Structures are given as structure tokens and as C-alpha cells.
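Here's the structure we're looking at; comments come further down.
For this view, one protein chain was removed and the others were kept in their places.
== chain A ==
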Amino acid sequence: MWLQAALFFAACLSPAAAIYSDEVDHIDFHHALLGTPSPDSTFFLKPFTSSNASLIYTISDKLLVGAVNPRDGALVWRQNISRSADSPAHGAGLLRGLDGNDAVVAAVDNYIASWSAQDGKLGWEHRVSEGVVGDLELLELEDATATSGVRDTIAVVASEGNGIVKRLDGNTGKTVWEYKDASGDIPFQVSSSSTEVFYISLHSAMLKGFKIKVTVLDPLTGRQTRHQILNSEADVATPESVLYVGANSASPIIVWADKSQKSLKVNVIGTKEVTSIAIDNTSGSGIRQITVHAPHKLNALPHFLVHFETEAGAWAEVYHVDLVSAKVTKAYRLPYLSGQSAVAVSVIDANVYFTRVTDLEAVVVSSASHGILGRWDLQKPSSDIALHSVSEVVAKGKSVAVRTALFRKYGDWQLIRNGQIEWTRHEGLIDTVAATWAETDAQEDLAHELEVEGHETLYGAYLHRVKRHVRDLEHLPDWLKDLPKRILSSILTDEVSNLDSFGLAKSVIVATKSGRVYALDTGNHGAVSWGIQAVETSDWNVKAMLTSPGVVTIYSDDGGSVTVDVSTGEIVSRIEPSTSKLHSIAVFEIQDGSSLATVGVREDGTPVAAFANEDGFLVTTSIDGRVLGWAAKDNKTPVWEFVPPSGQKVVEATARPAHDPVASIGRVLGNRSVLYKYLNPNLALVTAVNEQTHTASFYLLDGVSGNVIHASTQAGVDSTQPIASAMSENWFAYSFWGDVDGSESSAKGYQLVISELYESPLPNDRGLLDSATNYSSTAILPLPYVISQAFMIPESISHMAVTQTRQGITTRQLLCTLPSSNSIVGIPRPVLDPRRPVDRDPTAAEAEEGLFRYAPYLDFDGKWYLSHTRDVAGINAVLSRPTLLESTSLIFAYGSDIFGTRATPSQAFDILGKSFSKLQLVLTVVALGAGVAVLAPMTRKKQVNALWRA
């Protein structure tokens, strides 16, 4: 009865509930990630000429250009330029910007684009037809041709051995001039001083190594004025040997070291002399890395810092360049300190400051003298290695304040302001390959006790329960102590924000490609609870993540696994990888249901071991596109094998989710008759494409017998576009890009097809099996009655999932990831009903069922967007999980960004909304009580008086 009532209730509510703007950031969270920032393309920049506020700009290894607010670490804007380039795999991207210039210019491969620094709007884009952009510089110098506002860009293009230097107009991106270098030198970099543009190329020496060739160009015309060749062939063996090429400086420098790293060679660009400076290595160990930090500003003092890193420590030396004589002299030395350190340069007017962040402290020095201007102890020293940093120094009278954005090896991007960590962006999450919901062991004890009670006699169970409740009394004082606070907080806060006890605050464990494991707390805006390096690898191919109370086990394709404690992040146990590479991992529930067993599946689809589960059948896919069925205890020969027709290739296979409760086994029609659902938990939907004939076939298989239960083929399918599919209950859905040009109908575009399976086309008919309580798939079974309908959708769907609720009473939503609009949409199932009447209005009975007229074009309603207006980019998979509230399903999406929210497909019918005010209710009751207390004696008196008067 209650079920019926709840069903009725759920049906009464409108199927679509939108995310309201006041719920954004309240019920959902979003980690807008950038990836590993590139060390030489990350900088603080003041985009506004009027204000002193600055943003951090970077281009990441994922070719995302972004601006981050240094105050809270929020992403201001972000652009993905990997989509625009022809072959973005070509190396790292470049990003340049100048203070007071409202444009940042980025380049990757053959693509150069300029964005407004304030809001990330595209200024211009320029595609180089000849080759690949090698270097990029913004021209800070003002010349006669410079128009107001935006500065011009100088780019070096490497094109089949020839170098091309281009000057691009800052406002339009059009080529102002071009200089072609046909000498066959390797184009290397571009640089500029206040009067000249330098093109630096590497000229192959006679025997080996490279000579550095500097070609001086006139910034106005691009004509070559002179050139110099530096004798560097003994030291420079590869382009990487050149440590640094300065730009936008009064005296830009080229720095390289000799092979033995005994001395440093410095050349002021445009001059012929090379100054050799001996490296004074007192640390006793070899130098691992030398980095040069120099200001990128024309009016800054020509000072630079060389940072030497050894395995155990680091020191730095500061040098001054004489503007007139182009002599380089050593000024002072920052002492050797063991541990890691990162140095950044910042400029205020003409003064240059260096910030050095070590494991324990942050120090600011001026380039002019070695006096320490500011020193702060780090509040939380990190063991994570600092890779590179950028900083911004603010001078307040004599003292200075500094904020440093430090990127650490394990993907944390931290802002340290005066020694304190202001925020941390976990950029390592961008590589998330697998995720799962953690099970805490808090309720495990209770579940165990209840199980004990379930297995005992009535009397024994009763005694057990009484004892348990008596034991629970020990928590009573604490509970009573908490009570006033709980009541107060429940009155003051609204219900929506206070649902953690209903299983809405779950921990999500994610594993990244780089071998890291993070725990995100969905109850706390997805904050990272812990992050560990589980495996030292750069390509961790996680195949399965299994949770049991308290721990999560992560299986990778090499046969190894890591078990991690979900609350602390400690590695509990580890199984070393075996030799064979695994294609997938099969998960079995052991009979008592308490734990899970796994069997690896090889690439040819055979299980590694026979599995112990007696009545279990296993369905696997092989790498050559077959689907295989296995019975227990035999991992040699499959029971059945599904091979698609020749020419077809299996691309995807899905099954119903493990938790997929069915609230009602039939569908009640308008005349109160029942259409029975075809429910079979062993169904698998296999997608196969034929690239030659452009068809896609969808096969519905019985996982036990291997029988094809239903098959449909779509013509004109573009197999290069994503084909997504999902299954739940008695229906499945898939989407593809199709171009059907048939005689009866033609459609071109993205299509979403939904099919529902019923036992029989007739109402009130359960088919041949009728009311049998069980059945065997090995017998000859009647085929389901399938109703399908196709919808045209506006964009492609890359991944599909279905919302899961506790009992399945709530209507489901089809969760679709839209890669082109970077959003996640939840399409309500009633909209995707194949029984919607076609070409006619619904009859009264159909309308009562909730059916409305079929429209072929299904536009995504704004209310369906679970991601609201957020830009949720690069999502590979969406997870759903039921909560203790039937109305609510938790959603977690990962891939590139991380996004989590709650879905309430039938609205939140079991919680009080925001408009319900407990305070108002309490006040009303109190006011009524007070009114009664005051009026009751008055009325009584009046009545007695009336009696006397009569």
C-alpha cells in the first residue's frame, strides 16, 4: 500500500525539477581544473590598467589557457586551445602576457590566439600555414606604428628547416611583416630589447654541436640589420642545452652551461662577448638542474638569478648586467639549503625581487643587495616537491608582502601568502581515470547486529535487541548534550543544507592516471580529504575499484591492486602486478554477500582463473570484438560466443547497473490495465559498428544463454562520433550521429533512441511464463515485445548513465554528458517515452498515463541541466548512487573536471523545502499557546458571570 501511495505521489509531481540558481554551489560542487601549469608560461599579470589587482595566467600540459584568481584560487576563465590546433600533440603550449595589456597570447602547434586577459574572450586567432610555432613574445617596445592598447606579437615558426619570424598585429592578428631565414638553421627562439627584435637560431657546427646565431631585426620593417654567431658548439649539443633566452628586457641574455657544468656562459643578446662564470659548487654533489630567472620588463633592472639544484639541496646566485659595457658581474649568493627550493622573480617599477620558497620558509630579497626583506616560516611544511613557482611582491614602505603560486610534483598548486597556504588547487585530479563511492564502516556494526538478529529465533532476537538498546544507552549523555545544539541548528538552518545524516555526505575515491588516489567529500563541496601516491607510474590503467566497508581496492590492468583505507588514505595492502595484461576485471558477490571476489579477464576474453561462484555466469569482451559467456569452473572454453556479422566491430557493451531496483513490475495504463515489463537482470546491450557500410547495430543479449533477444541496425551512422548507450529496468537507450535518407523518412543529425521491453503487447498478459516465480534462461523463452522511438537531439552525447535511487520509485533520469557544450543533462524518462502518440493528440486515457504528443525534435530543456551554467569540461564518466532519501540520487562526474551534484528527478518530495520555516512554525505554536493561556481564564470568568446573572 505504501509503495502504491509513494508511486502515486511520485507520479503526481512534475517530472522535471530544475536546479535553481540559489542551489548552485549549495547542492553541487565543481573542480574546474587546468592541469599542470607550464613553468615558463605561468605568470602574475595585472589585466586592468586602472586597478592593481592581478590574476595568475597559465597554459597547462592539457593545453588549457586559464586565469586563476590569486585570492581564492577560483578559475576566472579558461579556454581549451587543443581543439583549435591541427595536431595539438606537438609539444607544449606557450602563453605570453604583459602588465597593463589586456591581451594574453597563446600558441600551440600552428595556432596562435589572443584572448582578453580580463574575461577570456577571443581577440583574434591566427593559423600558421607553414609550420609549427616555436616561440612567442609580446613586443613591449612602443614604436611609431604601435596603435593604442594592445601590443604586437612576434612569433617564430619552424617550417621544414626554415625559420620564419612574424610580427602579428595586436588588435587583429594580421601579419605586419615576415622575415624568412632560409639558411637551414634550426629556428630556436625570439627575443626583444627596447630597440630591436632578435631571432635566435641554432647553426649546426662543422663537427658537432650548435653555434648560437643571433639575427637582429628591425622591429618596424622586419629587415635584418646584422647578425652574430656565438661560438657555443662545444657546450650546446641539443637545443635543450641552452638554459635561458631572455626577452623584453633592457639587455636580454642567453645563458648556457658547459657540459661538465663547471661554468656558466652568458651573452647579452646583440653583443659578441660571452662571459664565462665559474660555478662555485660547494654542495659536494652534482648539479641536477640550472634555471635562470630574469625580469621580463623593459624598465626593470638588468639583474638575473641563476638557481642551482642538486639532489639534496639548492643555492642561487644573483648577477648584474652592465647596460653600457654588457659585462656580467656576480652580485651575491643565496646560501645553499638542503631540501627543495623554488625561486620566482617579480618586478615593482624598476626594482627586481626574488622570492625563494624552501621546505621551511619563504624569503624575499631585492636583486640589488643580499639583505633579506621578508622571511616567513611556512605554516605547514610539505614533503611534496616544489617544481616551480611564480610570485608577486608588494612593497609597503620598508616591508614587503609576497604571494607565491607554487606547483608541487604531485599536482597541487598552492598559493602561499606570507608563509600561509591560502588555497590549494588539486590539479592532479585532471587525470582521473576511475572513481567509486566509499563505504565507511560506521554503519557496518549495526548492519552486522541486524543480520545476527535476523538469523536468531524470535525470543533470542528480541533479547539481542534489548541488550543492544541497553548498550546504546551509554551514548545517551552525549546525545542529550548535543540535543540543544541540534535543535537550534535544525531550526536556524534550512532542511536542504542539513541532510548529511541521510547519506548525502559520501566520500568519493578517485584514482588518477599518474598513480594518485584522492578522497573527495561530497558533503563538503568536494574538498580533498586526502591524496596519496598509490603507485609510482605515469600511466595507471585502473580497471576496477571495489569498495568494502572502510577500504577501497583499486585493480589495474597489470594485475596488481592496492587497498587503501578510505578514512585516512593509508595503504592497507598491495598485490604486486603479475605479468599478464588484463582487459577487464569481473566482480562477483560471494554467497554470504559480505565481500566481493574478482577475476581478471585477459585481452582475449578468457578469465585468468576459474571462479568459485557455483551458479555464476560470466560475460566478457575480448579485444578483437567478441562477446564471450563463461560458466563457473571452466575458464578454458566459453559456453557461448557472440561474434557480430563480418565487418562489424564491437565498440561498447553495457549491462544494467548492479543496483537497479524495480518498484513496479508493470506499467499501469490509462484504463487501469497493466503492461508487464520484461525484466531480466542478465541482459547486455552490445554496440557494434561497421565502418565500411556506416551502420551501427545494437544487440540485446541474454548473458546466460547468449541468445540475441533483440537487434536493431541503424543506417548512415558516423562511427567516428561518440555512440553512447545505457540500460536500466526494462529499457535501454543509445545515441549516435546518423544520416538517414530513406524513402519514408530522412533525418540527419544526432539521434537518441529509446526502447522499452514488455512481456507481451497485450495488457494484463504476462506472456507464456505467466505467474511463474522463476525461470531459467537456458530454456526456450518468449521474446520481449519491444517499443522503440527515436528523437533528434541538438548535440552529441559522449556518455550515458541512469540515476539510481534507493527503491526505484522515483522516476529515473537519463544522465547524458554533452561534450560540445561542456554540461551534463538529466533527461526525465517520461519525456523519453516510446509510447508517446505519434501524429495525434493523446486520448484521455493516454493523457492520464502522462503521455503527450510525440515530437521528433527533443530540445534539451534548460531545467534538465544538472550542471546549471557551469562549464563542466572533459567528462568521461558519470556515477550515480542512491541515498537514504528515495527522492535523491548523488551524481559524480569525472574525467577532466570533477563535478558532483544531487539529482531529484521527481523533486525532493521527502524533504522539507527551503520555504518551510521551522522557526515560523515554532513561533506560531508558541503564539497560539500564549493566546490560549491568556484567553482561557478570561473566558472562564465570563461564563461564570453569565451563569450568575441568569
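We adopt the following convention: contacts are C-beta pairs under 8 Å (C-beta built on N, C-alpha and C of every residue); 3 or more make two chains touch, one makes a residue touch a chain; residues count from 1.
Simple rule for what comes next: contacts and distances are computed from a predicted model.
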Problem - Listed names "RuvB-like helicase", "Nucleoporin SEH1-A isoform X1", "Eukaryotic translation initiation factor 3 subunit E" or "ER membrane protein complex subunit 4", matching UniProt entry of the absent chain - result: "ER membrane protein complex subunit 4"
Fill in the blank from the handout: Of A:K543, A:H710, A:R806 or A:H868, the residue touching the omitted chain is A:K543
Practice task
Using the definition of touch stated at the top, determine which of A:R672, A:R853 or A:R940 touches the missing chain.
Solution key: A:R672
Problem - Hidden partner chain, touching residue among A:T291, A:S341, A:S391 or A:S584 - result: A:S584
Completion exercise
Touch assignment to the omitted chain, from A:G629, A:G716, A:G826 or A:P882, lands on A:G629
Completion exercise
The missing chain sits against chain A at residues 1, 3-4, 543-544, 584-588, 599, 601, 613, 615-621, 629, 653-655, 662, 664-666, 668-669, 671-674, 679-682, 684, 702-704, 763-764, 769, 771-778
